[in-house]
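The other protein chains are all here in position, but one chain of the complex has been omitted.
When the chains are written out, they are named A and B in that same order, and each has its own residue count from 1.
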Amino acid sequence: MIDPSLVANNVIDGVLMGLLYSLVALGLALVFGVMDIINFAHGDFVMIAAYLSWLLAMAFWLDPSIIAVITVPVFFLIGVAVYKLVIEPILGAEPLIQIAVTVGLGYVFQNVALGIWKAEPKSFPNPWFNFSIDLGPVTLTVAKLMAAAISLISLYLVHYLLTNTKFGLAIRATSANREVAPLMGINVRKVYAITFGLGIALTALGASLYMSWGQTNPYLGQSFSLLSWVIVAMGGLGGVVGVLYSGLIVGILEALGTTFFTASARLAVVYIAFFLLLWFRPRGLFARR
Amino acid sequence: MSSGKAVLEVNGVVKRFGGIIAVNKVSFKVYEGEILGLIGPNGAGKTTLFNCITGVYTPEEGHVVFLGQEITGLQPHIIAQKGILRTWQKVRPFKKMTVLDTVTVGALLRIKSVRKAREKAAEILRFIGMPEEKFDVLGREITLIEHKLVDLARALATGPKLLLLDEVAAGLRPHEMEELANVLRKINKEKGLTMIVVEHVMRFVMGLSNRLIVMHEGQKIAEGKPEEIANDPRVIEAYLGTKPL
Partner (left out) sequence: MGWGEWISESKRYIIGTLVLGGLLALVPFAINFDMYYLLILSTALLYGVYVVAWNIIGGYAGQLDLAAFAYIGLGGIVAAELFTIYGVTPWVGMFVGAGVAMILAAAIGYPTFRFGIKDVWYALMSAALVVILNNIFHLPELLGSLDHYLPSKYGWMYLRFPTYENLYWFVTVTLVVAMLINLKISHSKTGYYLRAIREDELAAEALGIDVRKYKLLALMMYAGILGFMGYVSIVIQGTYSYHTFDSPNSITIAIMGIIGGLGSIAGAFTSAVTLKIIGEYLRSTLGASIPGIHLLIYGLLLIIVGIFKPDGLAGVWVSLKKKFVKKNVRGEKK
């Protein structure tokens, strides 16, 4: 009854989207894992970055994915600024306060976006890569393929940064023990600022890539936030690899939800899986410990 | 002292974490009305043993019998309801509740009426020597020794039959330790409450306990009166290089 090539197409689409989700979720996983900060506004950074990509794409008449060259460094700085203003005061605060403050931050972002750009979705009318190629029974959208490839490369680069560089060592040392890290000559505040900046820069990369075929609205961030948290929950403490696998699972689940139910029920499928995961595997699927 | 009936019997309790055996076939009895000291260097398995008795962990082997009833593996709140109460090595205050409210939480275990529970809580607080003007102070605004006393009071308010004190002297200054030891003696004498005191501050526990058990690397290595223990070569050896007697 369900056309197998449709299933195949949707699953491939899910894998590609899953890689993008992994990229965005990695930023959240870094912030949560290293700084123990619960950021409920993570997806809202994606949303703001998506608007910025769209604005600049319209201004320069370039594909939004190219605009990443600007949004990524800009959002790194925005991340550092938000860290100084909002995050630093709530380091070590009880979870409820952290959630409250970041929920407030997300609300501010959403409603600033709503105030400036109103509720109608925005998309770039002249995308360069938003066309399909036929490969026998399956069809691939080049823009998504490109986004997935860049996401995968970025995941690898972050993994390399964490495991093979001096800064990565400082991050891991801080995450392992924030009391001892300063004794080893690590400036914890600086590590935190850079980690948060990096986490936010990743959302901007994801947003710019996404805008080369997608559209944004003030509430785009909500699903990105929740999906990122689902991925972090699945990935457990499994590092970049855990995030990668979890993103793929979420992307595929979403695709199956679209295929077997309706597009509007796809998130329900992911979130029901999330419930089952928390109940039965609370330490995640790829927990290292 | 140790002639009365056993309140608690621990029989061959084993608790592993991965490959490490934290508690290895430990057995002992606690008799009614005594203060039993449980000592040993850091990492000897004292706190783990505590957690096995209070239901935080379920031991892999062995039994814990309380007043003739097997309690191995029961949930912590049920064990507390049966009458085993504990205090915490690192104080766990109810920061946004007042001292009196905190102790009332304990009293509500056996007393249904909130008014009577508050009266009971006030009585206990007076008994352990908490000044009245501290009753309405929030948990986050009191000193460490006051925290320890509140911790003790809320456990006492439940009407326990056995009290487990986990490193209760940790972080206190010598005169505060003396004050606390006096309170504990008073509780033991006037309420006849049986206690197990886990400690690595030797002086504190020596002066307080009727009997001592020494743990080292998960095992019980000695048991006896304080003066016997102080001269036991195995104990001295276990402590060498960690903390001087």
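Quick note on the criterion: a residue touches a chain if its C-beta (ideal position, glycine included) is under 8 Å from a C-beta of that chain, and two chains touch if they have at least 3 such contacts.
These numbers were taken from a predicted model, which means no experiment stands behind them.
Asker: Can you say which of A:I97, A:I133 or A:V241 touches the chain missing from this structure?
Answerer: Of all options in A:I97, A:I133 or A:V241, contact with the hidden chain holds for A:I97.
Asker: Tell me which of B:L109, B:I145, B:A170 or B:I221 is the one touching the absent chain.
Answerer: The one listed residue touching the chain not shown is B:L109.
Asker: Under the stated touch rule, tell me which residues of chain A contact the chain that is not displayed.
Answerer: 38, 40, 86, 89-90, 93, 95-101, 103-108, 110-112, 114-115, 118-119, 218-219, 222-223, 226, 229-230, 233, 261-262, 264-268, 271-272, 274-275, 278-280, 282
Asker: Quickly run down the residues of chain B that touch the omitted chain.
Answerer: 54, 56, 75-77, 80-81, 85-86, 88, 92-97, 101-102, 104-106, 108-109, 112-115, 117, 139, 154-155, 158
Heads up, the rule we're going with is that only the chains that are shown with their structure count from here on.
Asker: Just curious, how far off is chain B from chain A if you go by their C-alpha centres, in Å?
Answerer: Here chain A and chain B have centroids separated by 48 Å.
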